[in-house]
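Have a look at this one.
Note that one protein chain of the assembly has been removed; the remaining protein chains are unaltered in position.
First chain written, first letter: the chains are A and B, and each begins at residue 1.
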Amino acid sequence: MTLSPRNTLSLSRADRQLAAVLRLCALLAVVVVLLILLFLFGESWPILSHVPVWRFLSDDSWHPGQALYDMSPMLTATVLSSAGALLLAVPLGIASALFSSYYASPGLAAVYRRLIELLAGIPSVVYGFWGLTTLAPLLGQWHPPGVSLLSATLVLALMVLPTVALTAEAALLAVPQHYYRCAAALGLSRWSSLVGVVLPAARTGIIAGALLAAARAIGETMAVLMVAGNVVQMPHSLFDSVRTLTANIALEMAYAMGDHRAALFVSGLALMVLVLALVGLADAYKGQAAHD
Amino acid sequence: MNPFLLDSELPADPNSAEAQQNAYTLGPIQAGPACCEPTPLISVEALSLSYAGKPALSDISLDIYQGCITALIGPSGCGKTSFLSALNRLTDLIPGCRVSGRIHYKSRDIHATGQDVQGLRRDIGMIFQKPTPFPLSIRRNIELPLREHGMRHAADLEQRVQQVLQDVGLWAEVKDRLDAPAQALSGGQQQRLCIARALALQPKVLLMDEPCSALDPLSSGVVEDLIQSLRGRYTVVIVTHNLAQARRIANYAGFFWVGEQAGCLVEFGRCRQIFETPRHELTAAYVNGARG
Partner (left out) sequence: MINAHLRKALSKQTWQPAIRDWLKNTLATGLINLTALVVSGLFVWLLSDVVLHGLPKLSWGFVFDAPRNAGRAGGIAPIIVSTSWILLVAIAAAAPLGLATAVLLTEFTRPASRFGRCVEASVGVLAGVPSIVFGLFGNAFFCVYLKLGFSILSGGLTLACMVLPILIHTAVEGLRAAPDEYRQAAAALGMSRSAALLHLLIPAAAPALLAGLLLGIGRAGAETAALIFTSGYVDRMPGSWLDSGRALSVHIYDLSMNVAGGDANAYASALVLIVLLLTINSLAMALTQHWLHKKMIRL
């Protein structure tokens, strides 16, 4: 008796040669990831080997020249600006998605969708530039200095809004049409149908989109670098200038040496772990959505 | 002389009066001797098949006789198509599919490791339920597999294309637009093109998976006539849900049924015997339309 082996693809010789070449290429993609991890660790090691991890949060200040490595103000700025951006972008993004999938006429919806897609394609440096030249002076008139946690939050919100809107819309489109029709046939109003039936059905996809948006906000560099003011301090109000982790790397990499450079790589490593955790969570949610 | 060599391999004048007359019926393939010999060409012994651990077929043993048309009948989901795919190892394409047992063809076990699968599939062609023309021209559809199997000369290709198109009665309909896209043909024409494409490789066996069920009655009739005309030159195994059709064209018939866990073969024999004096009461009920 012969058993066909589980993984035969019945490849011819030419196919097997091609498969070998392809494997090599795909292996390179794996190698890139490993190299990224390796180099982040490798470059961080000089400082991680003699400075305990908790000192990155509990030192008196961020003065790498004097071996003081307190990153907590930067971490706070990153978390606050991202959280604020999400707080604004998630409701607006969901409303946008509802508009184009359930409220607007088909023609208007297509135009609006295209607009959101274009918004997603605008480079972050342009958002930052616009924030710096237009938004920040405007805020500055109201409450100087203008470049602040608030302006960073607003620009970030605008930047991640398309991410939320597009993923939420995809999740809404994946909800079978008959759910809505069924609810409408039972006499529910449009809003009740959406809140009661459609949005819960699209829940997992929307949450996954919000997590991706969070990852994007935390990892964003240019826009916040240009509008946050870049003062290393614990923010006490929305109008304080702050410096995020990413901006710190961008600002100091140019001249950092030795332990200072290693400290920047440590913050890069921390960012990567944070972002990957969010992306992993989003993937898990998406997987759950696929199973529902 | 190789009995499987087509008569029309000999140069034929496509413009002769006879060819013109035959244009709307079938090509010169009809001239072949109608030999249906009771010598087994394929012997299946204790074939079992499972998808990801779920059994689909259990313990099938039967012989496919040379030059005959063997019809496989039975309700949907009893594994007829799986059985057909196992005969030319298309089961290899399905993830998680496991085949055990033996299938002898030309005194080789085709599921043994190290078999020339492409050669096997060239010998044992397959026609699918849905016509599957490639998105290429009519001519390229037939030439592509031929080139792949090493036929390079333009004259040879040209001749083979014309000959198989005549064999399936398509020549007169398409000879002026061989370079038109194949997907512009009607359903019946597409199916005949697929049969021509398989015939071009000069197979010994043709496996047909409900070749008429996606066609309208008229096209279905033309394809059925074509299958009739293949008897003797080719060994045909056809899965069909149309009992009248099976009765009209088949020499042998096998009746499949969904057993306790997996599909099984209830009865196999001469077509007349299966339809007129079935031994098994399930067969009797099914062919008389009482069950299934």
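Quick note on the criterion: a residue touches a chain if its C-beta (ideal position, glycine included) is under 8 Å from a C-beta of that chain, and two chains touch if they have at least 3 such contacts.
On a predicted model such as this, the values are computed, not experimentally measured, just so you know.
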For this session: Based on the whole complex, identify which of A:53, A:234 or A:253 touches the chain you can't see.
Result: A:253
Problem set entry | Of A:92, A:174 or A:238, the residue in touch with the unshown chain | A:92
Exercise. Of the residues listed, A:57, A:126 or A:234, which one is in contact with the missing chain?
Worked result: A:126
Exercise. Thinking of the whole complex, not just what is shown, which of B:139, B:197 or B:247 touches the missing chain?
Worked result: B:197
Seminar exercise, completed: Contacts from chain B to the absent chain lie at residues 88, 90, 92-93, 95-96, 117-122, 125-126, 128, 130, 132, 134-136, 144-145, 148-149, 183, 194, 197-198, 201
For this session: Spell out, residue by residue, where the missing chain touches chain A.
Result: 7, 9-12, 14-15, 18-19, 21-23, 25-30, 32-33, 35-36, 39-40, 42-43, 92, 95-96, 98-100, 103-104, 112, 114-119, 121-130, 132-134, 158, 161, 165, 179, 182-183, 186-193, 195-197, 200-201, 215, 218-222, 225-226, 246, 249-250, 253-254, 264-265, 268, 271-272, 275-276, 278-280, 283, 292
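Note that only the chains that are shown with their structure count from here on.
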Seminar exercise, completed: Separation of the C-alpha centres, chain A versus chain B, in whole Å, is 54
